[in-house]
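Below you will find the structure I want to go over with you.
Every protein chain of the complex appears in place save one, which is left out.
And then chain A:
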Amino acid sequence: MIKVSGLVKSFTQGKNITEVLKDVNLEIEEGEFVAIMGPSGSGKSTLLQLLGGLDSPTNGKIEVGGKAISEMSENQRTIFRRKNIGIIFQNYQLLNNLTVEENIAFPLYADGTLDKEKMKEVKELIQAVGLNELNKKQANLLSGGQQQRVAIARSLVNQPNVLLADEPTGNLDRSKAEEILLLLTQFHKKNNQTIIMVTHDIFAAGFADKIILFKDGTIEQIISREDENYAQYLANFMA
């Protein structure tokens, strides 16, 4: 379970303090696929970064699987993230000079846990994301959709319980986006991973079980398919 309480994040620039997240409270059950939607600058990506331990909150508490990551040092957070959280970015963030296989295996290499057995798992992941024939190709020579497949495989290589995706289809056309979302859904169903995906695209959010509507640094509403008026809430939010 992911539990967020009283979360505040402010950024200071000179004398100006900007509060990007304002008292965010949230619970996400294990195995849920949640989409976070909201306008640009509403703080949704900042929330994802805090959930992934990439940054620390100004105030409030974040627990992932019972561990309070908001109280960890940067070093502790990094170790925790490597073991428990996979992250996918809109711009893929691959190491351009490395091959597909090297990129996917990189987190294991960085952890010093890459061995023969793990390499077998890397190969299985490459197969699962449909990049078998491209595994020796350099990352910067791949298309956007292919690069995002590599990023997904890389995010899964440590078998994390939680997968965070920040606009994973933002740079892709509809049909490539569909392939990526199906891939995420298949992994989600197979491994029962918790997925939290930030998106501005309702067609991507449709893959999720629950949608968090985010505005001005806080949660405006959490809607699930069981809510009778969820489509009306969405329409109002998107107006």
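Brief remarks follow.
In the analysis below, contacts are C-beta pairs under 8 Å (C-beta built on N, C-alpha and C of every residue); 3 or more make two chains touch, one makes a residue touch a chain; residues count from 1.
Note that in this section contacts and distances are computed from a predicted model.
The complex appears with one chain absent; UniProt names that chain "PadR family transcriptional regulator" among the candidates "PadR family transcriptional regulator", "Dihydroxyacetone kinase, C-terminal domain", "STAS domain-containing protein" or "ABC transporter permease". The chain not shown here is touched by just one of A:25, A:159 or A:186, and that residue is A:186.
Residues touching the missing chain, restricted to chain A, are 174, 178, 182, 185-186, 189, 202-203, 206-207, 225, 230-232, 234-236, 238-239 (touch as defined at the top).
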